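A single protein chain has been omitted; all remaining protein chains appear in their positions.
Letters A, B and C name the chains as they come in the text, with residue numbers starting at 1 for each one.
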Amino acid sequence: MNILKNLPLFPEQASTVAGQVDALYFFALAITAFFTILIATLVVVFAIKFKRKSDAEFGVPEKTSLPLEITWSVIPLIIVMVLFVWGAKLYITIMRPPADAVEYHAVGKQWMWKFQHPEGNREINDLHVPAGQPIKITMTSEDVIHSLFFPAFRVKTDVLPGRYTQLWFEATKPGTYHIFCAEYCGAEHSRMIGKVHVMAPADYEAWLAGREPGKKLASGEELFQTLACVTCHAGDATARGPLLANLDGGEVQLNSGRTLVRDDDYLRESILNPTAKVVAGYTPLMPSYDGQVTEEQIIELLKYLKQINQVGPQAGAPTGSP
Amino acid sequence: MSSSAHAPNLAHHFESYEQQRESASLGMWLFVAQEIMFFGGLFTAYLVYRINNPEIFKMASSELNIYQGGINTAVLILSSLTMALAVREAQLGRSKRIVALLVATFILGGVFVGIKYFEYSAKFEHHLVPGEHFDLHLNAEELAYLEKVGITDQAKIQSRAQMFFSIYFAMTGLHALHMLVGMALIIWLIPKAWRGVFNADYHNPVECFGLYWHFVDIVWIFLFPLLYLLGRNIGA
Amino acid sequence: MENQKNYLNASYGWKSWLLTLDHKRIGVLYLISITFYFLLGAVFAAFIRLELATPAGDLVQPATYNRLFTNHGVIMIFFFLVPSIPAFLGNFLLPLMIGARDVAFPRLNLASWYILNIGAVFAVWSLAQGGVDTGWTFYTPFSTAFSNGAVMTAAVGVFITGFSSILTGVNFLVTIHRMRAPGMTWFRLPLFIWGLYATSLIFVLGTPVLAVTILMVALERGLGLGIFNPALGGDPVLFQHLFWFYSHPAVYIMILPGMGVISEIVAAFARKRVFGYKFVAYASLGIAVLGFFVWGHHLFVSSQSAYAGIVFSVLTMLVAIPSAIKTFNWTATLYKGSVSWETPMLYAIGFMGLFAIGGLTGVMLAIMGFDIHVHDTYFVVAHFHYIMVGGAIMAYMGGLHYWWPKMFGRMYSPFWSKLSALLVFVGFNLTFFPQFIVGYLGMPRRYHAYPEEFQVFNVLSSAGATVLGAGYLLPMVYFAYSLFAGQKVGKNPWGAVGLEWETESPPPPLNFDEIPTVDFDAYDYVGKAKEAQVV
Partner (left out) sequence: MSSEAHADSHAHSSVHVESLGVYFAIFGALIILTGITAWVAFHDYGQALNDLIAIGIAVTKASLVVLFFMHVRHSTKVVKMVVVSGVVWLLVLFAFVLGDVFARGPYSVIG
């Protein structure tokens, strides 16, 4: 039997959090096993020891013992609170990407995963990532709810239409692992799968260099030019559009007087519904790009906009990706 | 059991009229609790989307006819009064008065549903039914208001207004359906009342139906301000 | 006793059954209906296990597979598990156990049965239309805009069936409040009644939210209203909130009455009052009420806010306490009991072990950091089958064996019934334990095809399902045999305490010749022992 040779009981640990999840799993598993065995043993032992000997026999009545009831309420309470606190802490760790995470993008679509690297490379159902680098994946769906699941990294987050969700991991062990869609999404749900290839950083660089440039999508910079964004958002004081600076999480004041954080959702909305939230001091005259750009192009644009932010606001047309 | 074996309208499994009456009333109240949760799902949806789109909901709400809504509120409250009085007459066992008040309740229910019909027709004519023909017309003043609060995107205004009207139709439609069911039940009650079966001991059907009718009234008491009265304060 | 009328021979003919207002006959009608739906759901399960025996999706088309698991879920949950213990055993036993002649509203009771079956007609009709493929969870926007299955028909079926639950809940609550025999105080009620009471609360307060949510899906799909439509600013996560507001408490609808059954069986076959009676009673209410505050643990990875997640997680943890109280108290009841190893007791013992695993893995799923990994994997599938099959159905089978002689006045074969209990226990564990492992390995649920390394566990699972199936089919044979040729029994074949055992088997149409006056506590085996000595 071939399948018996390589019979796994636990999935591979290939991310920084995998070990933490497994530790919590083993702890919870130990508790589960302990109480299950305790109860099963007691039940079986009592059932044998106190087996009815004659039909005239009755059980020996007992008064309810308050201390006993309290004991077996409080001990489970303490245990589950430990589990809760441990689990909540780990949840925050898994859900909150570190500041130095590199941003990748994913679009879920019946029934495939489209990934984009920060360098602009696109892949379908395959994802190459370097080990030892925190990676943040910003995701959205083109149709129904999907869920991006990396069992080897112990992470998963639903991918929703009309909204960005995030997931992050730092792969530790080079190798090839599963990508699954975990949220039922229709006929070919079980084929919405792929492989994540974790590579040593040097290998990853080599892989990147070896990619044919033709596979690349138009970069954000090119889009910025071809969609004529540059005409209004050139970045000088007389421009009709606001300065595209401090875009990655910086605050901005709106015409309505409200202040909000310029996150991905805001930027995306500003491309698709430019007049929804207008920066203070500007008139809402930008046309909507809804229907003119694909989700992937928006992602490219967002990446480029954040690059401007890093390079500095004075650079109207900063050097794009190589 | 034996003492009440020949009592009319006392079911065999009840020991006394009081037990029967209290069972019926408790049962009806549990059904009302169920109804609260049933409409509660819709109210939750209303709250979520209103919180997400406060200004557009105000604009969409202004499209509703406040006179039709207001008159219907008064009609329904009046029908609640006639219903409450019908229950009172049932407790006193005065058949003719019960019938008269039930008929009055039925007519008022009919008026409500009739007005609702005209209201719905107007929505169809004005393209305010969610779907591809949906088209909310806003006048310059309303547009200016929305612009002032930072909403100028027409597609967004249209889509969120559609959401408002989706909820409007779901809530008022379900409410109207409850009215129709109630009116059907009145038709079932009237001949019973006419035959004089209701008295101090046995009036559960009227009383329970009254609870249902009042509940439907209460739903409207909330629907009226939540759906019709938004956005009237603009420019005030 | 021979010539006395009982509920079965009081009248004859189709009409006397289909128009009956007798809660016992309605109970039997439920037994027939839910057995049919169980078999239907089991056929789907058989196909699922057959398909999953090999990694490749080679038996049926993916679209067919999706319809199989959806219909397995919809039918097993809404048409078997939810009505199983409450509507069948509850209907038959509630008036008997509290010393009443019937439930408070007999006509409503019959109507509930018809409503269940009308709903089922729609569910079956949806099969004829090609089946529904949304999963039993009907998640939007898949169900509203993308599925090409018979979503509308199935939604109507689920909507209608909901009212069967609601009306049964109303009926039971009023019956328990208003119809108790003289002297039957709240704390003399058998714990099964406490379980039914708690269940009914969920029926009444939870089910309507599911009904209206399904209605909104139908309005969106059928009439183009857009309540969950993202294009109109609609929120699919709102659907999930509303859906789980009912559907998580629905799990307690399935397990609470089962826990009640276990309390009855443990007391009867240990001939001892349930240890910590009041704690077990309050634990039922505690689970029912707390159960309404925990639904968000189904949304840990659905983009629900972390704050909401933390609140839901800690509240979920608290449900472990009343569950633990119950389990420990049952165990303590056996201590110094007089334990008889009859078939119902074997099921109860099996229940305690399996429920412990099901409950504790439930706690594991409430651990947020852990749930991220196993959410929507076979770990979850295994967990809820341990609760619903290992818990609810084991209890259902135990209850059926316990009260069968009361219902039909005849005994079944002890040998074959014990064998079936063993088969069910072994088959169940073989089916579902491997799913915990394969779930942690990462196999997502609702997968028609899967990577090869998961095959061993799936083969074990499919093999176990065969044993489990045999374990379920066996009772059909010996119960049918018992109906006609089983040994006749007297009022109280098990020597148990409880009002239902003081009337004839099968009970007379009005349950009791005289309404009893209750002057003893539930499970008064001390009194019973004295009585036995006197005799």
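Descriptive notes on the structure:
One rule holds in what follows: contacts are C-beta pairs under 8 Å (C-beta built on N, C-alpha and C of every residue); 3 or more make two chains touch, one makes a residue touch a chain.
Note that the structure is a prediction, hence the values are computed from the model and not measured.
Shown as candidates are C:83, C:230, C:369 or C:391; the residue that touches the absent chain is C:230. For the chain left out of this panel, the touching residue among B:15, B:63, B:142 or B:217 is B:217.
One chain is missing from the display, and on chain B it is touched by residues 8-9, 17-18, 21-22, 25-26, 29-30, 32-33, 36-37, 40-41, 43-44, 47-48, 51-54, 66, 70, 73-74, 77-78, 80-81, 83-85, 88, 91-93, 153, 155-156, 159, 195-197, 199-203, 210-211, 214-215, 217-218, 221-222, 224-226, 229-230, 232-236. Residues touching the missing chain, restricted to chain C, are 177, 205, 209, 230-231, 233-238, 241-242, 245, 292-293, 295-296, 299, 303-308, 311-312 (touch as defined at the top).
As a working rule, only the chains that are shown with their structure count from here on.
The busiest chain interface, judged by C-beta pairs in contact, is A-C. Averaged Cα coordinates give chain A a centre that lies 45 Å from the centre of chain B. Each of the following residues of chain B touches two or more other chains: 156. Each of residues 231 in chain C touches at least two other chains. Partner chain C is touched in their complex by these residues of chain B: 1, 11-13, 15, 19, 22-23, 26-27, 30-31, 33-35, 37-42, 44-45, 48-49, 52-53, 130-131, 156, 159-160, 162-163, 166-167, 169-170, 174. Residue ranges of chain C in contact with chain A, taken from their complex: 57, 62-63, 66, 133-135, 137, 139, 141-142, 145-147, 230-231, 236-237, 270-273, 275-279, 300-303, 306, 309-310, 313-314, 317-318, 320-321, 324-325, 327-329, 331-341, 345, 349, 352-353, 356-357, 360-361, 363-364, 366-373, 375-377, 437, 440-442, 444-453, 455-456, 495, 525-526, 528-529, 532. Touching chain C in their complex are the following residues of chain A: 3-4, 6-11, 20-21, 24-25, 28-29, 31-32, 35-36, 39-40, 42-44, 46-47, 50-53, 55-62, 64-65, 68-69, 72-73, 76-77, 80-81, 83-84, 86-95, 110, 143-145, 147, 149, 151-152, 154-158, 160-163, 165, 178, 180-191, 193.
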